[in-house]
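Only one protein chain is missing from this complex, and each of the others stays in its spot.
Order as written gives the chain letters A and B; numbering starts at 1 within each chain.
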Amino acid sequence: MSYVTIENINKSFNDQQVLHNLNLAFEEGEFVTLLGPSGCGKSTLLRILAGLTTPEAGIIKIDGKDVTNVKPKDRKVGMVFQSYALFPNMTVEENIAFGLKMQKMNKEVIAKKVSRMIELVELKGKEKAYPRELSGGQQQRVALARSLVTEPKVLLLDEPLSALDAQIRKNLQKLLRSLQQELNMTTVLVTHDQEEAMAVSDRIYILNAGHIAQEGKPHDIYTRPANEFVARFIGNYNVLTKKQISLLIKDESQFTHDLYAVRPEAFGSEFIMDGYKISGKVQNIMPLGNITRYEIVSGGVAVTVEHLHKSYEKLQENELKTLYINKEDVIPLT
Amino acid sequence: MKRPLYHYFMIGAVVLYLFVPILATLIYSFATQWHKTILPEGLTLGWYRDLFGDVRFLEALGRSLLLSFSATALGLVVMVPTIFSIVLYAPKLEKFIQMLIVMTYAMPGVIIAVGLIRAYSGSRIPMILVTVGAYFVGILPYMYQGTRNSLRNIHAESLMEAAEMLGASRFTAFSKVIIPNILSGIIVSSLLSFSILFGEFVLVNLLAGGHFETIQTYLYQKLNTSGHIASAIVVCYFLLICVLSTIIVRVTRSKKGGGGR
Partner (left out) sequence: MKRINGMLFVSIIPFFILIALFLFIPLFSMIYASFQGDGGTGFTFNQYAEIFQNFYYHQAFKNSIMISLLSSLIAMVMAIFAAYSITLFSKNIQDRILIFANLTSNFAGIPLAFAFIVLLGNSGLFTLLFRAWGWETLSSFNLYSWSGLILIYVYFQLPLAVMLLYPVYQGVQAGWKEAASLLGASSLQFWVRIGAPVMLPSVAGTFSILFANAMGAYASAYALTGSTYNLVTIRVGALTTGDIFARPELGSALAVLLGLTLIIAMFINEWLTRKVRRDLL
């Protein structure tokens, strides 16, 4: 049996059902991400797991214990909020010690645990600082430490990094992942950023309008999107109808599904045995740093193509180009 | 920025209008004689000496402070947790609070006094307690505004959730996390309420009348007996208001500036 199970959860707000009979299961020490666009119900699900929101129906079990009717404070679950929610009247140290004080722990033990945690999140020297004296990234590290120090059974992260700059976000993702592995902490992350989800998770649940759209390892989800929603949400997949792909590849007999997805970087200039070939005009060239993105127009259909930027290869607008693609990279959608 | 002269004139006129009566009272309170001449005939501290030598004045001052303080304290203890609970856990009741506030605007002192006399005069509840109750109702708008804004500024809801996730009960979270963070806001509301109540005349005069002489009713008595002592009272009253306002401004500033503690 899994470490955390969520069974048949339903939730409505004002007669609007936001979660439809959801079933999820997380293993001990696993890093799971709930990924989806805003309004898909991922935060609500996380808050239900935390006990901050009550579901209409369903059962939540943590470590074999039914906690559906347990108050948030007694669930042994830690949570990090998007807004950090640090206590402005307390120093870094006091913020981190708060949860331990609530457990009426011995002062010396608290001090020891707090200082170890401060080291782990790389905030040494900031013990006596107040939250407002810290940068956003530092504040979020305090929030993380504050949750981890109580050694919760599950750590919940509600869009913890989305208010931060790109660079700081990357650094914190690394820290988050390494801390999680070091402490073998069962972690559930909610985010709308698919790159972040790919970077840190063991497993991803993609949510759409209160349903699970797909579940799997990051690599599988990225290379094998199960449906149109996932294909469009993950990366910049080209989603083509049967008619469009037939016009593009000129091989009608092959395509029996209604929709197909093709990753922009799956196209290459080198000949592929037993692959598909497309020829067309280059348009809308966009140099995006390390990659170049452009469109190939063939038979009136445009597909987005991306490849690594190479200085010796100069593309021209309207130049004719031939590209090749593996057959398995043209993914039928259900 | 270049400013046309008339802006200076406009502000000057308003400030003058508001300042001259205060200044005149101040001078009058130091004047020995000022009946026939344009400037006072001499200056003296005698009126203040008389005033502070008057036990009746000191008692009235004490009563005023006690009355305003108890009503403010009652408001603080009862309203802050109520407003907190309603804002976070029963937002539907907030409409009701707002309706109560509109009612207090539609029922100025005189009206509420009539109702209170009707309801409680001759009952076993002493009228002075009724006055405290009326003051409690009267400061609701200020306490609501201050508490509500402070709660919004600190994002009270997520702080409560964070504290609860860390194992705190609601009461512990409220007293350890929410209260320290809204303290400056509710101090400002309390001082504001206190200074308004301290200047209140209508209710205490109509409800408690001669039985409970406050600084305002004492001043009313003195108007007709000694103008100089009356002006000394007004000056003292105004000074107290100044002190309270200064504290309010300081507290508000330090909160806005977000500087160290």
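Here is the rule we go by: a contact is a pair of C-beta atoms (placed from the backbone, for glycine too) under 8 Å apart; a residue touches a chain by one contact, two chains touch by 3 or more.
Because the structure is a prediction, the values reported are computed rather than measured.
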- By the document's definition of touch, the residue of B:Phe30, B:Trp47 or B:Phe84 touching the omitted chain is B:Phe84
- Item | Hidden-chain contact residue, picked from the options B:Leu116, B:Ala162 or B:Val177 | B:Leu116
- Can you work out which residue in B:Leu61, B:Leu76, B:Leu166 or B:Leu219 touches the chain that's missing from view? B:Leu219
- Task: Spell out the interface residues on chain B facing the chain that's missing from view.
- Result: 1, 3, 6-8, 10-11, 13-15, 17-22, 24-25, 27-28, 34-38, 74, 78-79, 81-82, 84-86, 89-90, 93, 100, 102-120, 130, 133-134, 136-137, 170-171, 174, 195-196, 199-202, 206, 209, 216, 219-220, 223, 227, 230-231, 233-234, 237-238, 241-242, 245, 249
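As a working rule, only the chains that are shown with their structure count from here on.
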- If you average the CA atoms of chain A and of chain B, how far apart do the two points sit, in angstrom? 53
- Contacting residues of chain B [partner chain A, same complex]: 154-155, 158-159, 161-169, 172, 176-177, 180-181, 258, 260-261
- Query: What does chain A use to touch chain B in their complex?
  - Reply: 50, 52, 71-74, 77-79, 81, 83, 85-89, 98-99, 102-103, 130, 132, 143, 146-147, 150
